[in-house]
Structure formats: structure tokens, C-alpha cells
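What follows is chain A.
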Amino acid sequence: MDAAAIHARLKDRFGDKLVAFQAEGLQPWAVVAPDAIAEVAAFAKSDPALAFDNLMCLSAVDYPKEDPPRMEIVYHLFSYEHRHTFVLKVHLPREAAHLPTVERTWPVANWHEREAFDLFGIVFDGHSDLRRILLPDDWIGHPLRKDWVDPDFYNGMHVKPTEQMAERAMAGEKIGVGPFDVTPPNRHVEE
Partner candidate 1 sequence: MDLVFKLLPEAVPYWLRVGLAGAVCAVVLITLMALGPIAYVYVETKLAGFMQDRIGPKRVGPHGLLQTVADALKLMFKEAIYPAGADKMLFILAPCLVVIGAFLSFVVLPFGSHLQTVDLNVGLFYVIAVSSISTVGLIMAGWASNNKYALFGAMRSAAQIVSYEIPAVMVVLTVVTLVGSLSLQDIVRGQQGGLPHWFLFRYFPLMPVAFLIFFTAGLAECNRTPFDIPEAESELVAGFHTEYSGFFFAMFFLAEYTEMFVVSVVASVLFLGGWWAPVPVLQEIPLGDISIGLGPLWLVAKAWFLVFVMMWLRWTLPRLRVDQLMYVAWKVLLPIAMVLVVAVGGLVLWRPTANGFPWDRWVGWPLTSVLFAYLAYMIVAAQRWSRRRAREMAA
Partner candidate 2 sequence: MATDLQGGYGWRVDELDTDEMILNMGPQHPSTHGVLRIELRTDGEIVRAARPHIGYLHRCFEKHAESVDYPGVIPYTDRMDYVASMGNSLGYALAVEKLMGIEVSPYVQTIRVIMAELQRIASHCIAVGTYGMDIGAFTPFLHLLRDREKILDLFEWTCGARLLYNYNWVGGVSHDVPEGFVKACRQFLREFDAITYPEMIDLLIKNKIFIKRTAAIGVCSPELAVSYDLTGPNLRGSGPPRDLRRDEPYLGYENYEFDVVVGEGKFGPRGSCFDRNWVRALEMKESAKILHQAVDRLEKMERADVHEKVPKRVKPAKGEIYGRSEAPRGQLGYYIVADGTGVNPYRVKVKSPCFTAMSIFHVLAKGMMIADIIALIGSLDVVLGEIDR
């Protein structure tokens, strides 16, 4: 099946839950309403004509500059039986984004969703084990969001030279321990 046919089949089944469809471009996609994604996923897998038994990739993308600002979850699907691919997207609000999990349909989504939660802060309702996966458990914030600012401290440690540190270094104080001298290099220039 080509993308248009796949979209038509999904549209037949779910009607206005499929919000939009873009047929042009390298990989056509359909946008699904957030609350319907779990059903759409289950249908896409179980329907013999679609048979999307493989979730190739689940990515989250942050679009703060769009109108309205949104987060996107992108599902890249593949069918081993029919050898066709399709892309589903879900648009979410940037704040307090949450949507149903699809790990019951494709177990591989478990880790992908954990990653999206870890790096974007998107909550997957009904996920069996929604913990941070790549970052440490005590990390604060979600770094892949576009409005992310590097923190100055991590667990009380300076992770980048602060202005106070720069001032102290200018005053000639040796900052840092052992070989890890964090004295800003431009100090010598200004002297």
C-alpha cells in the first residue's frame, strides 16, 4: 500500500481522529489526535491490510516557534509482511504534554518512550516503568527541549565556570582541584 491508501484506511476507521495528512515530501505523514494514538497503533498493528508489526523509531521533536508552540511525537512504522512504511505524528502542547503509551502494541516503545520522557519531559500515560533512562536519576529538567539552559550546578558541583568563579580566578585564586584547574584561560589576556 502507498501512503495515501494507508491514510485512507486509517481515516475510514478513525474519522476525525486523524487530524491532518501530508502526502508530499520524502515521507508522508498523518497527524493523529493525542488521545487516539493508542487505538490507532493497535489497529495499525492488528489490521491485516496494514500489519504494521514493527515500530522502527519513536522520536520527539520540540517546536517552540511554531504557532501554536508544540511538541511532536513521531512514529515510524514498518510492516514486515507488506514491506510498507508510514509515519504517524502526534501534536502535543509544550507544557504538561502527555499522551497514551503504545508499549502494549510495540514493546520496543518502552525504552523509546522513556527516552522521550527523559529528554523532553513528555509523560506517557499508562507506561509500565516511566523512569529516566539516559540521564542520571537526580537530573533536573529535560535537556533536549529547545528552551533548555545549562545549569550552573549539578549536585552542588560547578559544571561550568560561573562569574563568581571567574572573578575569584581573576583575583589570582587557584580554583579547582588537582590537575583540573578551571581557571578561565582569558585571565592571562586581561592581565
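Quick note on the criterion: contacts are C-beta pairs under 8 Å (C-beta built on N, C-alpha and C of every residue); 3 or more make two chains touch, one makes a residue touch a chain; residues count from 1.
Candidate selection criterion: all candidates are chains of the complex that A comes from, given by their letters.
Predicted, not measured: the structure shown is a model, and the values here were computed from it.
Participant: Any idea which of 1 or 2 touches chain A in this complex?
Facilitator: 2
Participant: Provide the residue numbers of chain A that touch candidate 2 in the complex, in ascending order.
Facilitator: Touch list, chain A to candidate 2: 25-27, 53-57, 59-62, 74, 76, 80, 83, 87, 103-108, 110-111, 119, 128-129, 132-136, 143-144.
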